[in-house]
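Reading through the structure tokens given below for one structure.
The other protein chains are all here in position, but one chain of the complex has been omitted.
Moving on to chain A:
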Amino acid sequence: MTTSATFSATSAPSSASARPLLEVRDVRKTYHLPRGQTLKAVDGISLSVMPGEVLGLVGESGCGKSTLGRCLLRLTDVSSGQILFEGQDITHLSERALRPVRQRMQMVFQDSYASLNPRRRIGDLLAEPLKVHPGPDGRKRSRATIAARLHELMDLVSLPAAALDRYAHEFSGGQRQRINIARALALSPRLVVADEPVSALDVSVQAQIVNLFADLQARLGLTYVFVAHDLAVVRQISTRVAVMYLGAVVELGETDAVLHRPAHPYSAALTAAVPRPVVGAIRAAPLGGDIPSPVARPAGCRFHTRCPFVQGRCRAEEPALRRIGPSHSVACHFPLAEG
């Protein structure tokens, strides 16, 4: 099933390259648990990401956002399906063959503390990928090239060059996240998968980092897959949004279409549940029930146990992700909006 490739093309930035940077075809990731149980963390996802685009991945805890993010970069092997990067099928590439590809796809994680080795200077941490990977000319980078690049990176993330001589613990959470971003950018990737990169930050610092992501994207023409559970953050940064529920994408479309004119009842409930920082906002009645266990996902529509609009057909038949507009698709038998 590759319909996603066709409809996302319409939302591509008006560039010459109409080819997706990243394509995901019916990807599944199943974990085998004790006692013969299986957990479908990613349950048949197809989507594509155009160059220069920011795809936001939202959904509640455990819906498979991080797993999908790791699959995209081959940090986890998929159980089935295909992943194409720059048109090349990387699903089964060997580690060795993957190495040159890895430079062009990087990840930024939530926990900015844990991901930085406390015993090494920031400069050494950032230099590491530059030493390991050859330069664009295929040769080992010289010391001078690396030093120049480190200064460039500090500049990109608005940290003083003096930071290179210091250790991770000397920085605040926001500064550490800047360092993580600098490290991800060291090899000039095209794609950055950011997994909850601002979730651990203080509210007042979060905005700085969100702005930094936006600036870097504009400056360097980066493409992001931006994973977050905070819808407002995702809205600020994303061109398109994919809403996930229990391992599947239930709605995919342009950011404000999905968040303001949601077609899937789950997307609608999710946006309605976010408390607004304004007094007097009337919130709709909250969604009842809990997220079902991912090992025992409901038959038919995976959302039917909590859906206020459930009907007989929903329990029997699983809705496929189908197009309802030029760049909007939804997996629901009775969508709330068309296009």
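Quick note on the criterion: contacts are C-beta pairs under 8 Å (C-beta built on N, C-alpha and C of every residue); 3 or more make two chains touch, one makes a residue touch a chain; residues count from 1.
Here is the rule we use: contacts and distances are computed from a predicted model.
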Request  = Out of "NADH-quinone oxidoreductase subunit G", "Oligopeptide transporter ATP-binding component", "Ligase-associated DNA damage response exonuclease" or "phosphoenolpyruvate--glycerone phosphotransferase", flag the one the UniProt entry gives for the chain missing from this complex.
outcome  = "Oligopeptide transporter ATP-binding component"
Ask   = Just one of A:268, A:301 or A:314 touches the chain that is missing; which is it?
value = A:268
Chain A residues that touch the omitted chain in the full complex = 60-61, 172-175, 202-208, 210-211, 214, 229, 231-233, 235-236, 256, 259-262, 268-284, 286-291, 306, 336-337
